[in-house]
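These notes concern the structure reproduced below.
Removed: one protein chain of the complex. Kept in place: all other protein chains.
Our next item is chain A:
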């Protein structure tokens, strides 16, 4: 779908476990140890309570399609049309993504449809958290 001539992410120490997890096909998120509530993007504290202890955990990799646009004006490295989407994971965090293995049409992209994590490896450093329609629930 992409040739990745675009600007790619680079981890910081705070986000390294997130990007390392994706390399292994896992979605690593963080949560408040007391409340159990997840937050995103990764940082060493919970923005709802910065004094609480937090921990990394492996998320389900399941979610639903919250919203999107289908861009017909591709920036470098993209082929139009392509959807820029927001997925809400079952842990309740929202993340921007691209939806792969799916026609990039309003008919195929129904709001609230179930999605599953389908990471796209770009190079040895970066695997992007792309999502696709869920095969089951």
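Just so we're on the same page, contacts are C-beta pairs under 8 Å (C-beta built on N, C-alpha and C of every residue); 3 or more make two chains touch, one makes a residue touch a chain; residues count from 1.
Following the convention adopted for this analysis, contacts and distances are computed from a predicted model.
S.K.: Can you pick, from "Cyclase dehydrase", "Transcriptional regulator", "Thiolase" or "Glucose/mannose transport system permease protein", the UniProt name of the chain not shown?
M.R.: "Thiolase"
S.K.: For chain A, which residues lie in contact with the unshown chain of the complex?
M.R.: Those residues of chain A that touch the unshown chain are 6-15, 40-41, 43-51, 66-75, 77-78, 81-82, 84-86, 95-98, 106, 111, 128.
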